[in-house]
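Every protein chain but one is kept in place in this view of the complex.
Let's look at chain A:
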Amino acid sequence: MRRARARGAGGEERGDECGRGAPGSCRPRAATGLHFPACTGAARAPRRRVPAWPERAWVRSVQQPLPCPGGSIMVHAFLIHTLHPRPGAEAGLCRVLYSRVFGSERLDQSPEEPGPHDLEKERLGRKEQILAVARQVDSTCKLLHQASGRPASDFPVQLPDEPISLQDAPSGVFRLPPGDPFCENKTVLWLGVLSLGFALVCDPQENLMLAENTLRLVVKYLLEHLKLLNQGSDVVLKADKTEIILSKFLPHGQLLFLNDQFVQGLEKELGACLSK
């Protein structure tokens, strides 16, 4: 049940997304000067296993600083990925289907112009971080399903005719300690709908109640406009719709205090824009 065990399970990567650069370093050590052709068949290194429990957690200074002035409060990223909540189901790997990082973490202006390899590394680092989040959501969801005491086979994978209730969908929250995989503390809020996971990576000071409302709202419109319940491919093919939905309900990662009438206003705008 341990987090690491579950995480490790996602570690057996396929060749095309080889597991170099374990999440755990902010500046991924991945891609050390290697050139990546079409990724296939690239050398695979074993993913570093995370210790069974984050024992360093208590070694770290116990005192958390108060929210510092100017402390960041925003949503850092949004992602959609596959979920395999049945423990032991080897239906495949955890795959990120869509991700949006709102602005990058790196802000130190380096004195020199970064070379193309630096840029590649940075991009790779972002992708690795997102993948690490997706994996952890996947394993957390498994544990949650397990704890609920329902048999593994009971996890709904497809319910074609019934409307999905997002209120009852499995959801949760966990913290990512600094350095694993983001430089700073992050809080991840997730929601599982059938075999898809949706997650917001937030700063720790973010209003979690508002973030929850927003995540449900975004997922609701994604399900509706990407027809996620009938056709499987729109989630990867129609990124423009996802982008536009995010730009309405989570512009630049800003959570909005939307009452129902504001939501309906945005819904109208969305309809006008996506129906064209």
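Basically, a residue touches a chain if its C-beta (ideal position, glycine included) is under 8 Å from a C-beta of that chain, and two chains touch if they have at least 3 such contacts; residues count from 1.
Quick note on the criterion: contacts and distances are computed from a predicted model.
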Taking the list "Elongator complex protein 6", "Two-component response regulator 24-like", "AP-5 complex subunit zeta-1" or "AP-3 complex subunit beta", the UniProt entry for the undisplayed chain gives the protein name "AP-5 complex subunit zeta-1"
Where chain A meets the left-out chain, the residues are 1-3, 16-17, 31, 36, 38-40, 52-55, 57-58, 60, 62-64, 66-67, 69-74, 82, 92, 95, 97-107, 109-110, 113-114, 116, 119-120, 122-124, 127-128, 131, 140, 143, 146-149, 157-158, 172-175, 177, 193-196, 204, 207-210, 212-213, 228-233, 235-241, 243-244, 247, 251-263, 265, 273-274, 276
